[in-house]
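Here the complex is missing one protein chain, while the rest keep their positions.
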Amino acid sequence: MSATVAAETAGRATPSLWRRLPSSPVAMVGLGIVVFWVALAIAAPVLPMPLPNAQDYKAMGHPFGSAAHWLGVDPLGRDLLSRIVWGGRTVLEIAPIAVVIAYAVGCAMGLLAGYYKGWVDAAISRASDVILSFPVVVLYVILIANIGPSPVNIVVAVVLASAPGIARIVRGLVLSLMPQEFVAAAYLRRESDLFVMLVELLPNCRGPLITDFCLRLGYTTITIGTLGFLGLGLPPPNPDWGGMVREATSMITVFPHMSLYPTIALVSLILGFNLLADGITELSQAD
Amino acid sequence: MTRYILRRAAEMLITLLVASFLVFVVTEFSPGNVARKTLGAFALQEQVDLLYQKLHLNDPLMVRYVRWVGVLTGLQADPLQDPALKLDFKDPRGDRYFGNFGYSTLYKAPVNDVLWDRLGNTALLAGLAFAFIVPISLLLGALAGMNAGSILDRILSTVSVVMTSIPEFALGVILVAIFVVWLHILPGTSPMDTHSGWSIAQQLVLPVAVLAIYDAGYVARIVRTSMAEVMAKPYVRTAVLKGLPRHRVIISHALRNALIAPFTVILLQINWLIGGVVVTELVFAYPGFGRMLLDASLFGDVALIEAATLIALFVATTTQLLSDVGYRVLDPRARG
Partner (left out) sequence: MSLLSIRDLRVEYTTARGTVAAIQDLSLEIGKGESFGLVGESGCGKSTLIMAIMGYMGRNGRVANGEILFEGQNLVRATAAELRRVRGGRIAIVYQEPATALNPSMTIGRQLMEVPIAHANASAASARGQVARVLADVHLPDPDSVMRRYPHQLSGGQKQRVVIAMALLANPALLLLDEPTTGLDVTVEAAVLDLLNELREKYGTALFYISHNLGVIAQVCDRIAVMYAGRLVEDAPAAEIFATPRHPYTRGLLGSLPRPGANKRTHPLVSIPGVVPSAGRAPTSCGFLTRCALAQPGLCDVSPISLDEIATGHLVRCLRWQDAAEPVDRPTAAHLVLADSDVVVQARDMTREFHVGRRRLLANDRLTLAAKRGHVLAIVGESGSGKSTFAKVLAGLDVATGGTLHVLGDDVATRPVRKRGAEKVVAVQMVFQNPDGTLNPSHPVGYPLTRALRKFGIATDRKTIDARVAALFEMVRLPPSLRHALPRQLSGGQKQRIAIARAFAGNPEILVADEPVSALDVSVQAAVINLLLHIQAEQRTTLVFISHDLGLVRYLADEVVVMYLGQVMESGPVAALFDPPYHPYTEALLSAVPVPDPMIRTARIRLEGEIPSPLNVTPGCRFATRCPRKLGPVCDDTPPPVRDAGHDHLIHCHIPLERLRQTEPVFRHAS
């Protein structure tokens, strides 16, 4: 009989994605931007700046900025910096919650469709097709205009619009995983359907889903901003980047900074998410 | 192939029916609202009640949806045009014809009078944008993808990721700040008339740019990925090791295959553009379909919302059908 196989392993252990992240400059820049905004959002209540809805009528004399208001004030004399920081807090609360719920729903749909195939798949896929056939913005406009703008409704709309796309990805992944032998091995251990779906299949969808998750955070940030701009975002006076731009566009020729600053804030956060997604894709392809 | 197209067309029709039903549910879920919205905020309660009865608004949603389809297809008369209601809703086409979308309460005119001009404007806007998106994204994406990993790829990829990270309204603000506020070389609004002294062409520059830039970045990324994947395929290696010159390898082996996957994505951008025009038209006060849909939604113009979404859905599902058929034409493997 052969000697005991040496403990040394043939393939080298690839460290987890998280630990390899520093090797991608793109991912690090993206992560840096996101962390910057998250830190600001968390620190918002303790930062030495006026409250986002406090109006300072005296400051309206120097709308472009002063020692008291670094970035200046908006048409109602509210501190722009404070509104941007608090606005970021709003986005960073709603977007992740919405995307996480969308993932829960989408993964469930995709797992069921890919696992059971047949009529379950047909029903879920057809329903997804219907939702996906709507131009996204049109779907949001009709929905929010009818159910009313509020954080909860925005989350509901994002979930409705995103879950079918996530379901489609998960379904594809599950279909490609199902013929793999480890699934058969699980059946030979008499594992239940639920166990196979959640423990054997779902963890292996992780790779492609991490990238998609980052991209979707970016999309959702765009959506929240756009809804705010269309007047379907958070009801005033809540600070909301899209809403801030909306309120200031009519004055863009006089006070361009009032619409430019929140625009830059929004774009930087989206860019952060997108770069992070790009970096992760690059790393996973380098394997 | 014909059978495939017929089958897909049938599926498309079903999707359209289900989707329009969903829109109907969302907009007409509370029947009291429909009557109130139709008559406006200052109508007397008796008027609202009368309309409520006349429209049979307490019938189940499904029944009312079938009735709506009946009016749309001209099988039924539009109840709103009944003179007994004293609403003064008049349509020169009569109250019973195919394509009767009803009466817009926002514009106080038949939907068909409001809809088509704006749709034409939007088609112009989206068409121009599309005409820019395709060549720009193909060029950016193919150049980056065939040199995957190079400096050029890094630069082009960064450009595309920045392009897709700026939502339309934000891009509008930035472009307006640069070209209108700072340089004064373009108009900040595009009402599509020449009263302001700016030509139509000048008015179109910024809206088209806003639509094209965001989308071109997105499509370029897809093309890049596809091109980079194809360049790493064994058959491209075969072509190189056959002794073919590089341009032949790229054109007849790599590009042809690399464009099959993005083709679908490119056509689906039409779907995305429909959404994009809502925002862009709002930014530039452009008299188009998107802004009309937004106004109708905010106002609660039930008939107009339903008409506009149905048209948006029709365009979206038709492009989906086209992309599926096109895919089968492009990829010999899918032809079977």
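Chains here go by letter, A and B, matching the order in which they are written, and residues are numbered from 1 within each.
To be clear about the criterion, a contact is a pair of C-beta atoms (placed from the backbone, for glycine too) under 8 Å apart; a residue touches a chain by one contact, two chains touch by 3 or more.
Because the structure is predicted, anything quoted here is derived from the model rather than measured.
A.B. asks: Of the listed residues A:129, A:200, A:247 or A:278, which contacts the missing chain in the full complex?
C.D. replies: In the complete complex, the chain left out is touched by residue A:200.
A.B. asks: Of the residues B:47, B:225, B:257 or B:297, I need the one that contacts the missing chain.
C.D. replies: Selected residue, touching the omitted chain: B:257.
A.B. asks: Quick one: say which of B:108, B:184 or B:237 touches the chain that got left out.
C.D. replies: The one listed residue touching the chain not shown is B:237.
A.B. asks: May I ask you to list the residues on subunit A that touch the chain which is not drawn?
C.D. replies: Missing-chain contacts on subunit A: residues 1-14, 23, 180-182, 184-191, 200, 203-204, 206, 286.
A.B. asks: Determine and list the subunit B residues touching the chain excluded from the picture.
C.D. replies: Given the touch definition above, subunit B has residues 149-150, 233-235, 237-245, 248, 252-253, 256-257, 260, 330-333 touching the missing chain.
Just so we're on the same page, only the chains that are shown with their structure count from here on.
A.B. asks: Between subunit A and subunit B, what's the gap in Å when you average each chain's C-alpha atoms?
C.D. replies: 23
A.B. asks: Which positions of subunit B touch subunit A when the two form their complex?
C.D. replies: The touching residues are 15-16, 18-19, 22-23, 26-27, 29, 157, 161-162, 164-170, 173-174, 176-177, 180-181, 188, 271-272, 274-276, 278-279, 282-283, 293-294, 297-298, 300, 305, 309, 312-313, 316-317, 320.
A.B. asks: Show me the residue ranges of subunit A that touch subunit B in the complex, using the header's touch definition.
C.D. replies: Interface residues on the subunit A side: 126, 129-130, 133-138, 141-143, 145-147, 218, 222, 225-226, 229-231, 242, 245, 249, 252-253, 256, 259-260, 263, 266-267, 270-271, 274-275, 278.
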